[in-house]
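Omission of a single protein chain aside, the complex is shown with its protein chains in their original locations.
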Amino acid sequence: MKLVTAVIKPFKLDDVKTALHDIGVAGMTIAEVQGHGRQRGHTEVYRGAEYVVDFVPKLRLELVVDDADSARVVAAIETAARTGQIGDGKVWTTPVDDLVRIRTGERGPDAI
Amino acid sequence: MKLVTAVIKPFKLDDVKTALHDIGVAGMTIAEVQGHGRQRGHTEVYRGAEYVVDFVPKLRLELVVDDADSARVVAAIETAARTGQIGDGKVWTTPVDDLVRIRTGERGPDAI
Amino acid sequence: MKLVTAVIKPFKLDDVKTALHDIGVAGMTIAEVQGHGRQRGHTEVYRGAEYVVDFVPKLRLELVVDDADSARVVAAIETAARTGQIGDGKVWTTPVDDLVRIRTGERGPDAI
Amino acid sequence: MLRRMRVDSGDTAWVLGSAALVLFMTPGLALFYSGMVRSKSVLSMLVQNLATIAVVSVVWAAFAYSLAFGPDAGGGLIGNLHFAGLAHANQPVPGLHLTVPPLAFASFQMMFAVITAALLTGTGADRMRFGGFLTFAALWVVVVYAPLAHWVFAPTGWLAQRGVLDFAGGNVVEIDSGASALALALVLGRRHGWPRDAMAPHSLPLTIVGAGILWFGWFGFNAGSALAANCLASQALIGTQLAACTGLLGWIVVERIRTGHATTLGAASGAVAGLVAITPACGFVNSVAAMLIGFAGGVVGVLAVGAKFRLGYDDSLDVVGVHGAGGVVGTLLVGLFATHHVNSAIGARGAFDGGGVHLVGEQALAVVVTIGWAFAMTWLVGQLVQQTIGLRVSEEIEIEGLDTVVHAESAYDFGNVRAGRIGR
Amino acid sequence: MLRRMRVDSGDTAWVLGSAALVLFMTPGLALFYSGMVRSKSVLSMLVQNLATIAVVSVVWAAFAYSLAFGPDAGGGLIGNLHFAGLAHANQPVPGLHLTVPPLAFASFQMMFAVITAALLTGTGADRMRFGGFLTFAALWVVVVYAPLAHWVFAPTGWLAQRGVLDFAGGNVVEIDSGASALALALVLGRRHGWPRDAMAPHSLPLTIVGAGILWFGWFGFNAGSALAANCLASQALIGTQLAACTGLLGWIVVERIRTGHATTLGAASGAVAGLVAITPACGFVNSVAAMLIGFAGGVVGVLAVGAKFRLGYDDSLDVVGVHGAGGVVGTLLVGLFATHHVNSAIGARGAFDGGGVHLVGEQALAVVVTIGWAFAMTWLVGQLVQQTIGLRVSEEIEIEGLDTVVHAESAYDFGNVRAGRIGR
Partner (left out) sequence: MLRRMRVDSGDTAWVLGSAALVLFMTPGLALFYSGMVRSKSVLSMLVQNLATIAVVSVVWAAFAYSLAFGPDAGGGLIGNLHFAGLAHANQPVPGLHLTVPPLAFASFQMMFAVITAALLTGTGADRMRFGGFLTFAALWVVVVYAPLAHWVFAPTGWLAQRGVLDFAGGNVVEIDSGASALALALVLGRRHGWPRDAMAPHSLPLTIVGAGILWFGWFGFNAGSALAANCLASQALIGTQLAACTGLLGWIVVERIRTGHATTLGAASGAVAGLVAITPACGFVNSVAAMLIGFAGGVVGVLAVGAKFRLGYDDSLDVVGVHGAGGVVGTLLVGLFATHHVNSAIGARGAFDGGGVHLVGEQALAVVVTIGWAFAMTWLVGQLVQQTIGLRVSEEIEIEGLDTVVHAESAYDFGNVRAGRIGR
């Protein structure tokens, strides 16, 4: 199995979720994160002092998927999350040794 | 070493923490996340309009553990987090190349 | 490629970010997390009842880096985040199979 | 001038206190509204309301007060500029026999103009330009509000002369803002994603802070409109309270039946709807009638807010449904329930007090006139601003959120990450 | 009727303003309480309070006011239904020589009934049924509150006739709510996880918003109880302020000694405890006595809130410890400190004003009667509701949280994830 981790722009969540549903993937875990990279943060003003907020709100999606599915999942996320503007984010894949569904104790791909 | 990642129901945290303490594991890092899967979100009402919140609050636990411990850790989490109801969550295990304790610079299993 | 994950004390973020910039690393994703380990949480008082908050606020940094860079990145974080006090946190490294930049579709180290 | 009037200190204390209460309603409204928007446009809502207080107060002092309450310029249509700049504003308002200093009255009325304009921020949530709205508000208070206030509130106004009864602003404030909101919603167009996306409130506790302030302030609004601390003010106060209560109950009962849940936002909205409905009536009806009117306001309110989904206009925070509908309900029911037992000064009695349908007719006329005037003129003013300096931000800004882009601020920073550096 | 009374505009302004202030206290209480609960039942606390305002106000107007302040039906035990539906409510209350319109008095007293019932929401935090509590509140205000108000506040009531002194509700509001809260806590039972889990406040700033409103409103509560704007009201106001201050200091000093920390919640709680303690006393005692009474209230409060852990009842937000204990302290200390220098209208003087123990005895009697009555009757009413429609939600709902399950809302949505779609 693979763990697909994607960092995306928050307002793209709905599109990504729909794209994943369309290829039959539903299970995922999402965290609100702050990104840092090429995309610059915005400037804020606080009683006349200006400062740059270096971090940009992003969402981080994690999906454990079957080896066979991982390329499709990555592709689906990629397409759905793309705006073409800087800061669209990343998707990376890492190996998973094992997975358990807590409710049933099922293991491996069955637990996805 | 292994990285054990668990997604659990929030109100089970105390039980899981206790179970882990019981097998001698204390170090972990926890994030508040939103889960999506078989468990349906709840319906909310906003001035007469009804909508479904698709995400369910979950906690995501991360523990770097010795290879030898990983099965026990997974089992402890599994048992403590189980309610038998849909949405109990997942536990997965991934390989870790290296670990450092920042305070001392210790490396590998000593740093756990 | 490697995924470097670091758990640090929140007020060290600025130092760590600067140290990483200095070695040419800018991209990272940050989450607010709660840590549990040797460092004890603080005691709070609620209308006369005292209780311990078992978790300590930490930041969790994630960086996908080139294999060649990973040791330098770990070292930079280690040095910048160290206070020598208990609770400084951990850095661990895990293998990454693949990485995509959503904006361009670039893959592998080029996408970092 | 003043020396010729009898100033009663108790009445003055009440009207000054009421003016303060009504002013407090606008920050209250800002909180009420800002809790209802998503976390990316919280501050835009707050600052639009604060700046509306500023702009409208200044315009009011400059000349809108005079247009509304100055000596009639002819036909009961508009006041002249005798009180412009609050000059001569220690002279009595023609036709009003006040026992309070005219400046106390001018202050009290200023706060009414302020909150009426501020209500419109709710319609434009998430997408309205800051400068554009302030320009709009300045024009609106002169073009739309001041004439209506003259017609209804000034004793020399043509609707007042016909015997239309509006104790505390059912027409001037509530229907006016509701009809104007509809026009503004049409000028602005829908939000990106509406009506598909839920756009749920980001902080209902903040909304309840605002609702509490509104409820509190409304005692000044309604009972202060007696312009004296007397039996009439007492009746207005208890009627206001009871209508808020039955409005709340009406709303959540309907909601419970329709969705299975009584909601917090529903309770607060129902209280506001009840308060809106009793606004024109509280000085003319008894306590039992007040309960019925409030209940009607709540029930009609919850039904009316659903209309926007069917009709397709994005009145974001339901100014039409709550203020417009509630104001119509209250204004019409005055025609039924007004009684000289409560207020011996009224010209015509309500239907249930033996007055026949005459008063109902006058009230209905006022409703039609107010809706027509407010809708048409607001649409014109809105288009004018839209076509010149612009009234709506770009879609890009709307998606990103007004707070960071327009106001360069974020509402909240609870965490440990955002901190920036100054001067780097 | 009214024409036979002398209505003083200054007194009326003060009482109407005070009625508004006291109403404002209940949204304030809602915020005070809702900040103290966990984030999953914030809205349940808010909406329970809002709906309590509605239900109690309507019941009050319908007949509870008449039971409390109507012409005595016999023996000083209860009023008759002469004022039911606020009919004849512009007639004077028997025995009260008011200079304000009776409806101003009725409004003012309505707000007292509202907040007393609302206090009980604090006891049932996190687990109380919405509909069940509203039913309970409606019954409670008739069965428990109205008789007590008659006994103590109505000049014809039997405790008032004996010379019991209760300026602004030490018995009727504070001890009453405290003893009722104890009974309700027993009926409801403990929360899941109590007393092991900390159940810490989710937003202390929200609690302080509420505390500020309560403090502010309490001036209306206490100084408004003079029912006139005069020297007595002034003494009541400054005594109220001083007692809030010393209550705050008393609480945090004890807390600092016991835990090493002075807390924000402690400061707010101490201010409330001081305000509670001075409530029965502020119109009878001088400023120095007010400071002592407030201090006693704060010290006793902080000690009393710990009792629930020892005794094992889950009075979640400490209505017993703060209102019950503080009310007893204040009521008894009136027996010592009441002086005719402050209030020449009192029958018996306090011990320190040369009155011996007579007044202390009467006050103690009132305490015992109030505790006994409120506890017993509330227990009965609570059981009645519990056994019929139910007063407590299931454990499943309690764990999940009342907000999402019962009210289908979430208090906060600061992030970017939750957004749903309408009509999918």
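Per-chain residue numbering starts at 1, and chain names A, B, C, D and E are given in the order in which the chains are listed.
Quick note on the criterion: a residue touches a chain if its C-beta (ideal position, glycine included) is under 8 Å from a C-beta of that chain, and two chains touch if they have at least 3 such contacts.
This one's a predicted model, so the numbers in the text were calculated from it and none came from an experiment.
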Going by the whole complex, the chain not shown touches A, B, C, D, E
Filtering E:47, E:89, E:233 or E:302 for touch with the omitted chain leaves E:233
Hidden partner sits against subunit E at residues 8-11, 13-14, 17, 21, 38-39, 195-205, 208-209, 211-213, 215-216, 219-220, 223, 228-231, 233-235, 237-238, 241-242, 244-246, 248-249, 252, 259-265, 267-268, 271, 286-288, 291, 309, 412, 414
For subunit A, residues touching the missing partner are 44-51
Contact residues on subunit B toward the hidden chain run 10-11, 13-14, 30, 32, 57, 59
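Here is the rule we go by: only the chains that are shown with their structure count from here on.
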Shared touch partners for subunit A + subunit D come out as B, C, E
Overlap of the subunit D and subunit E neighbour lists contains A, B, C
Whole-angstrom distance, CA centroid of subunit C to CA centroid of subunit E, is 50
Multi-chain contacts in subunit C, i.e. residues touching at least two other chains, fall at 30-32, 94-95
The positions of subunit E in contact with two or more other chains are 408-410, 415, 417-423
